[in-house]
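I have a structure here, written as structure tokens, and I will follow up with some questions on it.
Only one protein chain is missing; all other protein chains are in place.
As written, the chains take the letters A and B, and residue 1 is the first residue of each chain.
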Amino acid sequence: MTLLFYLAGAVAVISTLCVIVQTNIVHALIYLILSLLAVAVVFFSLGAPFAAVLEAIVYAGAIMVLFLFVIMMLNLGQHSRDQERSWLQARGWILPGTLAAVLLVQLLNVLLVIDHDFVPTEVGVLEVSALLFGPYVLAVELASILLLAGLVAAYHLAKK
Amino acid sequence: MLTQIWLMPTLPLLGFLSLVLTAGTLPKRAVAVIGAGSIGLAFLVALSVAIQFLASGEEAVTQSLWVWMSVGGFNPGFSFYIDGLTVVMMLVITGVGFLIHLYSTGFMIDDPSYSRFFSYMNLFVAAMLTLVLADNLVLLYLGWEGVGLCSYLLIGFWYTNPENGYAARKAFVVTRVGDTSMALGLFLLFAQLGTLNIQDMLHAAEAEWQVGSGMAIAAALLLLGGAVGKSAQLPLQTWLPDAMAGPTPISALIHAATMVTAGVYLIARTHVVFELAPSVQELVAWIGLITLLMSGFTAMAQHDIKRILAYSTISQIGYMFLGLGVGAWSAAIFHLMTHAFFKALLFLGAGTVILSLHHEHDIFKMGGKRKQLPVAFLSFLIGGLALTAFPFTSGFFSKDEILLAALALEGPGTILWLGGVIGAFFTGIYTFRLIFVVFFGESKGHDQEKEVAGWNMAGPLFVLMLLSLVGGFISIPVDAVFAHGEEHAEHHVSTLIHGIMIVVPLIGIAISYLFYCSGQLSIDKLMASKLAQSLHRFWFSGWGMDKLYDGLFVRPFVALARLNSKDFIDWLYGLLVSLTRWGNALVVKSQTGYLRWYALSIALGLAVLLTLGVTL
Partner (left out) sequence: MQGIPYEHGLILASILFAIGLVGVLTRRNIVFLLMSLEIMLNACGLAFIVASARWEQADGQVMFLMILTLAAAEVAVGLGLIIQLYRRYHTVDIDRLSEMKG
């Protein structure tokens, strides 16, 4: 399991890096799916099979398909690849890179202080669903309403 | 017992609400029924309350409805207090008020704002009843301001004419001066005595203040300021003649019979405070005397039928103040009542004249109208006789009591008495000048018009005539109220004094007859000299008081306002504005419209916050 965690983590980091440096948008999307699947594996290795399954189905499946559709509708071809290349100048990376590095260093600085090993115990579907339909039932309803609103808004916005 | 006291102000208030909420959609007949009916019912209630009260033989009755507010030791309530003084006031208000309402149903019938008129009238009666029934000065002040508001609304009733609006504003602003003084008086009384319940306050004042002590003088002066403003006495009398811009029944109800006497009521109600400040009480007498003389002169110079009556009102309230000033409390209240009868009669008679002659106000354009307007003539004759204190009319008894009380006073009593008698002389002149010019002599136009007097207009006139004639025989039950303050020494005065007081007004009438009726003496000859003309002008303008106040207060204020229209103070705030603008211009540069720039700033902020969170 431990090995699985580190392996999947490495895949996730690398593929995510590839997402943000890609010029071809479809390639970037494929890398993003890879990254999300890797994260799903991480979830599994951390003992959250339910979350892992949802990550694969909803994120890597549904949401990414949505992206794909939009990319197809926008019909971004060779022209957009050249444009992307021209936009991605090296100096454009300096400030965001440094800033992100600073943030990361700070986060690591905080995180490295704590040091507790733990054995991932599986938190199964049962516990999650018991919570979802117990104390969190209102939140679930609200989430469904949010989704409905998102649906209506997306339909309205994308209308001609 | 006496549980229906609260109905008295409530009935007119209900009338007001139902009229105001229907906003003129009701037919005129319904408006008349509601408007006059609510007052009529209130009068019946007042009558039954009065009978029960007098039959019970108690000195005073209080009915508490609820506590208005309760802050610390300050808890004025909606509580009504009834004693002899209140009984007189409430009967006058509802009784005369009802007659005037009845008269108005005929007088205002052609007015498009019929419903608005009656809603204001009902509100006025409700406020006036609150004023006289109040058991604490805060509730009294509510009524006091309420009648002021109604007075303002009704003077400016025909608001399409800007002059009426001006007159209304003038009345409101001038009375406001007095009201401010009265409010200060209330503050002082509360701060010093810790209560505004009238009876408790009076007892506390008696217990804590020495006669002639500074506090008593200050409180009495401040209350006097309020009374002077409301009752149009010197120096705040200038609003009342202009208040004649309102419909004539208004002048009868508010500016003659009830509201303007509120000042007299206030002083009578708080007479204990004035007794503790004898110097102020004497000032009241002097104010009354000077006012009655000045307005007597002014009334002789006026042309407008209503302005003459207005100045005579000021003059008669001057008599009441004189009575208050010499300690003849019950005589002053007695005169208040009889004055309400005959002055309402005169005003309503004037209303009939004005309405019949198509809103003609100038008495010199009438003449010889006694056949043409018989009811109005009879009203004026009887009202005029009562006003000039003709023997055995109502005005005779009340004025007599005041003057005799003045004479009995040691010190300035004789002068006050003499002034009062001279005032009575002028009263005779100007009253019968009005009657002779309007009803006798040659007609000067308006020959074709018929008298407008339906039963609802003539009826109240006949009732008021009766009251003006026999009102002097009514004895008012106020002895208990003023019992401890009034000396009931029998005035043993010579028949000479009595004779003088009877004869002097008659001489005035005779002079008036010689000048204006028989033509044996000519006004034109009298007016030939320059001095007489300028005197006439001076009196016509009401002793130039308006001009004086214009120069003294209005113009400096306007000049000051104009000076300040550049707003020196505003510069400071302008600086603040430009500073904000400048800051905005600076910050707005950071708002570039680039989404990534915003994201960058958020990330930067996060980095800073994290740094702070980690290091601190």
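Methods note: a contact is a pair of C-beta atoms (placed from the backbone, for glycine too) under 8 Å apart; a residue touches a chain by one contact, two chains touch by 3 or more.
Just so we're clear, the structure is a prediction, and the values are computed from it rather than from any experiment.
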**Selected from B:3, B:25, B:494 or B:591 as touching the chain missing from the view** = B:591
**Item:** Where the missing chain touches subunit A, by residue
**Value:** 1-2, 5-6, 9, 12-13, 16-17, 19-20, 25, 28-29, 32, 35-36, 39, 42-43, 45-48, 50-51, 54-55, 58-59, 62-63, 66-67, 70-71, 73-74, 76, 80, 83-84, 87-88, 92-93, 95-97, 99-101, 103-104, 107-108, 111-112, 114-121, 123, 127-128, 130-132, 136, 139, 143, 146-147, 149-151, 153-158, 160
**Touching residues on subunit B - with respect to the absent chain** = 584, 587-589, 591-596, 599-600, 603
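One rule holds in what follows: only the chains that are shown with their structure count from here on.
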**Rounded Å distance between subunit A and subunit B, as computed from the means of their C-alpha atoms** = 83
**Complete:** The residues of subunit B that touch subunit A in their complex are 600, 603-604, 606-607, 610-611, 614
**Prompt:** Which of the residues in subunit A end up touching subunit B in this complex?
**Reply:** 95-96, 99-100, 102-103, 106-107, 109-110
